[in-house]
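Missing here: one protein chain of the complex. Every other protein chain is in place.
== chain A ==
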Amino acid sequence: MSALRLIPRGNARNLSQMLMMGRRFASGGDGIRLMIGDREVVGYGINGRPVYLDSTDCPFPAIRYREVTPELCAIREKELGDWKKLSLDDKKMLYRHSFCQTFVEFKYFTPEWKICLGVALWLVAIALGLTMLLKTKMYGEMPETFEEERRSAQLRRMIQLQINPITGISSKWCYGENKWKSQVD
């Protein structure tokens, strides 16, 4: 289950005021370019914003996951040369510099479904409780028009007035025999 990773803020005090303003307004003025710190913007990503997100739909996010460090620069120098000379650890480090999790890691089945199911059941329980409370404590008796007698009187009146005679209720009533038409035809 991949989630939008929160990226810690860069140390804004080190930047000069002008640079800060420039970067703050570089992408819509929400300061996201300050938040990503020294991370390299390398692509379009999922929506053009410099955010990191592991997903199978869009596996190449707009920024690298980690900030540049001197050790990493050394490895990147080596990366310019033959890749066969890189050790496996170097390759892994380069990968982890660019990406947070591998495919199998972010697709790994997590027990997150438990909390989802739990929250859903809480909501159902709260709704049921509220309904019961309202039914017992708040609402009074049903209006008298809901009594069986009055409802059948209403139905009789609808038939006498021939309401909806083509497809509706009166079309089901046989006025000659004064009873419901048989269901067959």
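Here are a few things to note about the model shown:
The definition used in the following text is that contacts are C-beta pairs under 8 Å (C-beta built on N, C-alpha and C of every residue); 3 or more make two chains touch, one makes a residue touch a chain; residues count from 1.
We adopt the following convention: contacts and distances are computed from a predicted model.
One chain of the assembly is not displayed; among "LANO_0H15082g1_1", "Adenylyltransferase and sulfurtransferase uba4", "Cytochrome c oxidase subunit 5A, mitochondrial" or "NADPH-dependent diflavin oxidoreductase 1", its UniProt protein name is "Cytochrome c oxidase subunit 5A, mitochondrial".
Considering A:I32, A:C58 or A:M158, the position touching the chain not shown turns out to be A:C58 (whole complex).
Considering A:I32, A:V51, A:V68 or A:L94, the position touching the chain not shown turns out to be A:L94 (whole complex).
Although one chain is not displayed, chain A still touches it through residues 5-6, 8, 42-44, 56-60, 76, 79-80, 82-86, 88, 91-92, 94-95, 97-105, 107-108.
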